[in-house]
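The complex appears here minus one protein chain, its other protein chains still in place.
And then subunit A:
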Amino acid sequence: MGVVEDTEPPLKRAKTLADEPNGFSGNSSVRGSSVNSSLGDLMARPLTSQGDEETIGSKGVIRKSEFVRIITKALYSLGYDKAGAMLEEESGFPLHNSIVKVFLQQVKDGKWDESVVSLHRIGLPDETAVKSASFLLLEQKFFELLKIEKIVDALGTLRNEIVPLHINSKRVHELASSLISPSNFISHTSSAPGKESVNARSKVLEELQNLLPASVMIPEKRLEYLVENSLHIQRDSCVFHNTLDSDLSLFSDHQCGKHQIPSQTVQILESHTDEVWFLQFSHNGKYLASSSKDQTAIIWEINADGHISLKHTLVGHQKPVIAILWSHDDRQVITCGAEEVIRRWDVDSGDCVHTYEKGGMGPISCGWSPDGQGIIAGMTDRSICMWDLDGREMECWKGQRTQKVSDIAMTDDGKWLVSVCKDSVISLFDREANLERLIEEEDMITSFSLSNDNKYLLVNLLNQEIRLWNIEGDPKIVSRYKGHKRSRFIIRSCFGGYKQGFIASGSEDSQVYIWHRSTGKLIVELPGHAGAVNCVSWNPTNLHMLASASDDGTIRIWGLDRINPQNQKKQVQASSSNGVLHRCNGN
């Protein structure tokens, strides 16, 4: 709502100009109207040649007159009326053509008949626009007459001025009916008539803006809009962008350096005694859960200063623990022992609350049902089972999957059950509607992960490619990511960073790989681990914290490249071979 109530200077100006018609050749001549030729002199300004041809800027695409006029408009919007008026005068580019100025003033003053005349004098090429605008003006005249109870005059307006326009007959009927029952007609507020008409007139101006071409009546906030667009584009093209929007400045092009991407090892967690196969941050970003070939899982706590310490070691499985997943409220986790059992644990106490098993076969993947009321598991006999929390089997889907070792997941809204059903095909099964959508890939699928918003699926293929699919509606492939190494193991990848704009993955060459999600560009490779990196997880609430799990038995926490004196002890240099490594045995 940027219509500025007129203060003195423009008013005076308008009146003066109305007396000495000022033919401003600029835009009107483009419109091909004959208005100006019938009006007086050009306002003589020695410096500026006021054709449309004059451009500024290095590329010659910005028209000077337009540029100055939107700045003028911005000044008025900001409330700097004096500055706005000065700019108009100094540049010789009036914000509005004199006719338009007069017209706008007349609208503000409620001089409807004069405004209609001015409207025609503006000389719009589009007849319909002229008619619609006239309608608007006369309609307001009609209402204002009704307000002051000049019914006869109002009727006259309706009959003689509005009807001949031959448009919007429905509205005409409404107006007619409001003559009969004035209580029907819309009042904006019930405040004093003076205020009300001002509000109503502002509304008229707003609507006129929609009808009149932009060059005649410059849209509100045009300059702000252009600047915002530009910032938007800069931000989107910034490949390393991993900060909050408040960091965007107008003074220089936005370009994050790599320093916003977590690429320094800030902590190494060594509590596992064998290969670490899986890890995941909790939804609230306060905890990290990891699971290992050493048959245990560990829940780690992230302290306020970012340091991580061991909270509980979950002991009980008799086989390597291949996954550990957080419930939606982060109060419980489930762990999957390889072809063994699924266990549910309480995070606070570290106790095993329940064990889920099915005689004769073991689970090889698992998940929470979205309402937290059930557990799903992919079993070695290729079926998918669902238990309620107490262990009663609720459902069992058989025969879908052809591979023993494959991921399953359920979307947060409980709608889709995602699983690998044939070597290179992923099934998205709608449980309610009992229909299935398929993603057919080019090679065998080794693992997948869902995005937080359930709209995207990241698929890891046998041939070392990671593919991003949009699963809203018919599945469509969106991007591909390459560069990491995978030939023997299940390597997992994840989304992360600002607006999940990055893809991170483990790799068999012991490095962590990070790509820019929308461009597919590989932006960092992080060495450090001494064995294959099996799984990565990006903290959902801390843009700058990434965790990786490796065959070397350790978990590395990656953060920003910043030596903070307070955290000096806990910081680790990237080239760590000679540097001092601060190892945390997490007690």
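The rule we apply is simple: contacts are C-beta pairs under 8 Å (C-beta built on N, C-alpha and C of every residue); 3 or more make two chains touch, one makes a residue touch a chain; residues count from 1.
Everything below uses one rule, namely that contacts and distances are computed from a predicted model.
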{"item": "Chain left out of the displayed complex - its UniProt protein name, from \"RT30 protein\", \"Eukaryotic translation initiation factor 3 subunit C\", \"Protein yippee-like\" or \"60S ribosomal protein L6\"", "value": "\"Protein yippee-like\""}
{"item": "Per the touch definition above, residue among A:W387, A:F429 or A:F489 touching the missing chain", "value": "A:F489"}
{"item": "Hidden-chain contact residue, picked from the options A:D423, A:E436, A:D453 or A:E472", "value": "A:D423"}
{"item": "Contacting the left-out chain in the complete assembly, out of A:F93, A:F142 or A:W277", "value": "A:W277"}
{"item": "Contacting the left-out chain in the complete assembly, out of A:Q280, A:S369 or A:N534", "value": "A:N534"}
{"item": "Among A:A154, A:I218, A:I322 or A:V347, residue touching the chain not depicted", "value": "A:I322"}
{"item": "Where the unshown chain meets subunit A, residue by residue", "value": "275, 277, 320, 322, 403-405, 423, 444, 446, 462, 487-491, 508, 531-532, 534, 551"}
